[in-house]
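Note that this complex is displayed minus one protein chain, with the remaining chains in position.
Up next is subunit A:
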Amino acid sequence: MSLNIQDIRASFPILHQEVNGKPLVYLDNAATTQKPLSVIEALDYYYKTDNSNIHRGAHTLADRATRKYENTRELIQKFIGAKEVEEVIFTKGTTESINLVASSFGRKFVKKGDEVIISTLEHHSNIVPWQLLCEEVGAILKVIPINDKGEIIFEEFEKLLTSKTKLVSIVHVSNALGTINPVEEIIAKAHAVGAKVMLDGAQSSSHLTIDVQKLDCDFFAFSAHKIYGPTGLGVLYGKREVLESMPPYQGGGEMIKEVSFEKTTFNEIPFKFEAGTPNIGDVIAFEKALEFVNTVGKKQIVDHENELLAYATEKLSSIKGFIPYGTADNKVSVLSFLIQGMHPFDVGMMLDAGGIAVRTGHHCTQPLMNRFRIEGTVRASFSVYNTLEEVDRLYESVSKIAKLKNK
């Protein structure tokens, strides 16, 4: 069944505007997706009707808010295929989820001389927390190299794995290139040497069907705002036994069982990792984003995005001076490129002048850009509400821009 994209677009109010005198073409979805009206209205409704602090309130509003908040947790459990609802922890976003693991799991289980493995494809948020940890405890950070297509070199990964490897933290789908990593094989190999595996699912959560039990990952992190949900909200999934073995991340309310000045005992998971009043309104509104994805269908969304990517790749490849970055056999939704002789900032700004929103720069992956010996790229990234006509607009603008330096 093919999607009715115009119906879908109708539920995203932001798309219906002109930018610089042209109808907006929003192709910066890997940075953040737009929000359907149902999410916007749920946020509005919450503050107008249900706003109260959750979990301990002895009144009706608190009870309503708590039920809705916990309902979203259950939906997320189903969305990622977690075994138990307690394995779903709310955070500020993927970055905080990774920092939580680095700080809590890392400080307890990664010791001097141990090793942590990441890849060249990582976003800074899956590099810096591990650098900080390794520096603090005296562990070693190892990096899986990639080939020219932007795929990790699996044999090199196998060589890096040793009995000293405590954790492999790897991006599921590259934000800069769109490469899908062979995570099931990575997880199996890592487990064989007794290492745990964390997946950065910031991009994959919106472009792939996620089943953490099938993947068998120990941790999975993602952000709500990249799946049509609100900003400032993320999730950390962790296997129960791993989460229970970890010390708390931050101290405060909600995460305790009992507090005295002599000793504090901690709450059960997930609350042990959710200190302080959480982002209640956004969690409740996120339910509507998941509902949107479930209603449209993940497979239909992915099929449509793949069609857009294939069409865009084919069309733009015919432009003189077009240089693609990230040509992995297995990739999703991201078209990263440069125009011969032009700086990506200039290309981005000229596209913006034509009403087309893309991202330019290093995409928070400077080591990856260094690998390709470039400062950055222009990145067009697609979502369910984009159309083939919008790809045509991108093609026409890029053609015009490329001609300036590629006659």
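What we mean here is this: contacts are C-beta pairs under 8 Å (C-beta built on N, C-alpha and C of every residue); 3 or more make two chains touch, one makes a residue touch a chain; residues count from 1.
Quick note on the criterion: contacts and distances are computed from a predicted model.
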item: Hidden subunit of the complex - UniProt protein name among "TRAP transporter large permease protein", "D-methionine transport system ATP-binding protein", "SufE family protein" or "Thiol reductant ABC exporter subunit CydD"; value: "SufE family protein"
item: Of A:4, A:20, A:213 or A:317, the one touching the omitted chain in the full complex; value: A:20
item: Absent-chain interface as seen on subunit A, which is shown; value: 20-21, 342-343, 345-346, 349-350, 353-354, 375, 404
